[in-house]
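Take a look at this one; I'll ask things after.
With one protein chain removed, the remaining protein chains of the complex are shown where they sit.
Think of it as A, B and C in the order they're written, each chain with its own count starting at 1.
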C-alpha cells in the first residue's frame, strides 16, 4: 500500500530530500536554511489558512446548493500548493489543477473570484463558462486549466519555450497529479520541454489517489522521481506536507530553470484527505488512513507548531486566522450579490472574428428559452 | 553526438550487458554461454542473410518502379531484428515495425508475401490494401502494424493482457524505434502493461535517427533504458549489432515475462545505414558516419567472423548465402506473376456485417472507373 | 415487475453478458471498487473479480489500444471512458488502429467503448460532450446512442456481441431520470434499426438520445395546443443509419425536423439531411430543418447552458414553422 509506504519513506520534521540525477541515483544533502524572512514565514501560514478557510466556506455554500457542479478540496495538501507557488516570481507563469486553489491565491487569484466561479456568476472570471477554479490570467501568471489531464504539460512546455526563445527571465511551473502522469500528454510535454531545455518545473503532487485509484495501480514504479532519468532531467522528492521544505525544493528547481539548467521534476508526497470531489464517500479508503494523516500530518498544524517553536507568538497566528476568516466573509457577501450570467453572452467570443456565433433560426426573437419544467431536477455533480 | 557515444558505450565482441533495475542502477554480469546449438547458430546467419538479400532484391525492383510506395531498409540492423525475434516461441506474438522485415521472416513471413506486398498484388497478404510490410498473421504470431508510431505498444499490452487473463503460456514482443518512444501511446501502453505485469517485452531499436532527427533531439536522456525505472520495470541495454547478444538479452527478457516477472525494456543500440526510406539522401548525416558503421560494425560480417572463428567452414556459410539468393529469385519470379487486385474488392470487409460497403450511386453499372489521363503522373514515394 | 433506470439497464446488460461469455471483460478508470464515476459498473468487481473488472491508469489511448489487442486474441473488452469527453484522447487509436483493423489486416476487433455523454447537467465544456459526429465520419466504427432503458440494455448486449467495434454512448441526463419495466429474458436490440417513438401524420422529428424526450414533450404540447400530429423517430443507431425508417417517415409526413443536442455545424443532422435529400427529395413539401446546440463550447452556468442547448420550446417552434410552410 503506497500510502503506508509514504509513512515509512517520508520523514516528518526535520525533512530530507531525495535527489535522483539523470545518471545513476545519487543522494544530495538536505537543504540547510530556509532563506525565508519572518514576514515571509507568516505569509506561508496566511496562504495556507486562507486556502483552508475558503474551502470550508465553499463546503457550506455547496451544502446550501449555491455551488454549481462539483466541489474539490485540497484539505491536507495546502502546503504543497502554497509552498510551491510561493517559489515563483510575479512574472513567472503557473498552471494549476483542481487541488491548487492555494497556489492560485498565492499567484493573485482572489477569494471573491473563486467564490463567483463556484457559484457560476456573471461577473466571475469566466462569466459562468467554466467550472470551479478553471480560470486564469496571464497578467498575474496563471493559465486556465482544462479537465483533460496531462494537457497542461505540453501547453506549459510551449509557454516556457516562448520564454526561452524571447530570452525572457521567466520560469513556468506545471502541476500534475500522480494519476495525470499516466497520460500521453504528460509524457510528450515533459519530453519536449526536456529536449528544448525549457525553463520549466513539473510538480507531481503524489497524494496517494487518482479519484479512487491508489498510486500502485497508476504506476509500477516506487515513486515518481524515478521518471526523471528517462527524460534526462533532474528529479527531487520531498515531503509535500512540510511547507518550508516544499518551498525550498521548488525554489531550487525554479532557480535552476531560470539559470538555464532546464526542467526539474519535483515529486511532492502528500495525501488527499477528502474524496475526489465532495460527492465521493471514499468507501475505497482503508480504515484509519485518513484519520492517521489528519492526526499526525496536517500541514497547517505542523507549520503552526514550527512557527511557535521558532518563537512566533500564538496571538500573532490567531490574528492571521481571523484575518483570513474576515476576508472570506467579506468575499462571500459580495459574491452572493453577484448577478447571474446573461444568457445571450453565451454566444460571444469563440473567435476574435466573428465576435459572436449566430443565434440559430429557431431562436430568433424569442425572449424566454426554457420552460420551468425543463430545468433538470438536479444539477448533478460532475468531476474535475 | 549520440552515435559517437555509441562507439564509446557499446563494446564490440565480447559484448556486455547493462542492467538498470527499478531500484538504483545495479550492473549485472554479462551472460556466459549462448545456449545456441550449432544448427541454431547457422539459423541466425541464414535469417540475417535472407533479410539482406531480400531487401537488395526489393531495391532492384524499386528502381524498376515495380514497387508501389516507399521502400524501407534495415541495412545494418539485421542482427537486432533477427536476434530478438529468434528468442520467441511459435505461440508467442510479435508486433514488427518497418525495420523488422528480418523479425517477420523469423516469425514465418515468406519472401513471396513480402514481395507481393511491396508490389501491391492482389494475392498479397493485404490484397493491395496496406503498404510494404504492414501485414500480419495471428496464426504465425505477428500483428499488422499501422503507421502511427507508438500505437502498437498499447495494442501489444492488450495482446499480452489476454495471455495473462487466460493464463496462457505466451509472451508478446513489441518493437519501437528511438523516435517512437516520444509518443504518448508508447508511454501509456508500457505503463499499463507494467502495472498489469503483462508478459511483454519492449524492444527499443535505437538506430541513432528518427527520419532525419538524431537521438539527442528525441530525448535528453543518455539512453533509453533510463526510462525503465520510471515504469518500475527491468531495463537492459545491448549491442544491437551482435546477433547472439541480442538473442541472449531478448531471450532472458522473454523467459522472465513467461515466468510472470512482467515487462522488460530492451534497448538495442544499432545504426540506420540507409535513409529513412530509399528516397532519403541522408544529407543530414555527418560525413564518414555511415562508412564507419559499414566498415567496423556490419552485423552480418561480424557474425560471419564469429562463426568462422568458432570453426564453421566458409563453404558452409557460402552455401547459406546461395540458398538465400535462390529462395529470393524463386519468390521474385512467382511474385511477378501475381495478379493485380480486383478493383471491386476494395469495398469488402470493413465490417463483419455488412460484408461490403455499398457501391455509390454515381458508380452503378460503370465498367471502367479511371480514364487513362487521370492516373497520377507519378505514384510518389510516401513514408512509413 | 419493477421499473429499472436507464443506468441500471446498462448495468444489467453488462452483468448478463459477462455471465454469458467468459471472454467479456471491462476496463477503465475507477470501474472496480468504486463502480465507476456514475456507478454503472457497480457490483461487477464483487461478482467477476479483478481479472475481469480492471482499474486502469489514466490512459484512454492505452485503454482502447489494449482492448483492441485483447479483442484480436478473441476476447470481448468493454472500455469505460469516465466521461465520454475523454474519448478524444483515444481518437487516433480508434479511428486509425481499431476502425481499420479488419479491413487492412483482417484482424477482428470486437470491442465496446462506452461512457457517460451529453449535457443538460451543468457539466461544462469537458463533461457534456456529444462525440458522435467525430466518429460517424470513420468507416469501421459502429455508433449507438439509446434514449430508453430498454434500448440501453438491448443495445449494450448487441454491442458486446457484435464482431466489430461499437461506440456506445450513454446519456448521463437520462441515467436516473428514465425508468421503465424491461422485457424479460435475453433482451437484445439490433444495431442499425430506428424506432418510431411516436406515430404522427403532419410533421416528423428525427432525433436520438436525450432530445427524443424533448421531442415527445413537444409533440404532446403541439397536439394539445395546435392539434398537430407529430411523428418522432428515435434513430438509436447512428452507424449504420436506418435509411428505411427515415425515408418511411418522410414519405408519411413530407415535413422533417432533424434534432440533436450536439452543435449544429458539422453535426450528424447534416448527414441525415443529405440522405433525405438523396432518397426522398420528391416527397419533401418543405426544407429539412435542423435544430441543435449553438456553435460554441458548452458553458456550465444554468442560464448559459439552457440557452446554448436545444430545448422543448425550440422543437415546438421548429415544428410549427414546418407545419406552416
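Going forward, a contact is a pair of C-beta atoms (placed from the backbone, for glycine too) under 8 Å apart; a residue touches a chain by one contact, two chains touch by 3 or more.
Here the structure is a predicted model, which is why all the values come from computation and not from measurement.
K.L.:
List the neighbours, among the chains on screen, of the chain that has been left out.
P.N.:
Looking at the entire complex, the absent chain's contacts are A, B, C.
K.L.:
Which residue, B:110, B:213 or B:325, contacts the hidden chain when the whole complex is considered?
P.N.:
In the full complex, the listed residue that touches the missing chain is B:213.
K.L.:
Using the touch definition from the top, which of C:103, C:145 or C:208 touches the missing chain?
P.N.:
C:103
K.L.:
One chain isn't shown here. Among A:130, A:178, A:239 or A:280, which residue touches it?
P.N.:
In the complete complex, the chain left out is touched by residue A:130.
K.L.:
What does the interface between chain B and the hidden chain look like in terms of residue numbers?
P.N.:
68-69, 120-122, 127-131, 134, 146-150, 179-180, 182-185, 210-213, 217-219, 283-284, 340-347, 350, 357-363, 366, 368-371, 374-377, 379-380, 382-383
K.L.:
Please output the residues of chain C touching the missing chain, sorted low to high.
P.N.:
Residues of chain C in touch with the missing chain: 85-86, 88-89, 91-92, 95-96, 99-100, 103-104, 125-126, 133-134, 136-140, 239, 262-263, 265-274, 277-278, 281, 286-290, 295-297.
K.L.:
When the complex is taken as a whole, what residues of chain A touch the one chain not shown?
P.N.:
Against the missing chain, chain A presents residues 126, 129-130, 134-136, 138, 143-144, 146-148, 151, 153-163, 165-166, 184-185, 188-189, 191-192, 195-196, 349-354, 357, 361.
Quick note on the criterion: only the chains that are shown with their structure count from here on.
K.L.:
Chain contact topology under the given definition, line, ring, star, complete or other?
P.N.:
complete
K.L.:
Work out the mean Cα position per chain and let me know which chain is farthest from chain A.
P.N.:
In terms of C-alpha centroids, the chain at the greatest distance from chain A is B.
K.L.:
Per the centroid of Cα atoms for each chain, what is the distance between chain B and chain C, given in Å?
P.N.:
40
K.L.:
Taking the mean of the CA coordinates per chain, how far is chain A from chain C in Å?
P.N.:
35
K.L.:
As a quick test, compute the distance in whole Å between the mean CA positions of chain A and chain B.
P.N.:
Taking the average C-alpha coordinate of chain A and of chain B, the gap between them is 44 Å.
K.L.:
Where in chain B do residues touch two or more other chains at once?
P.N.:
184-185, 188, 191-192, 195
K.L.:
Do you know which chain C residues sit against two or more other chains?
P.N.:
Residue numbers touching two or more other chains: 56-57, 59, 61.
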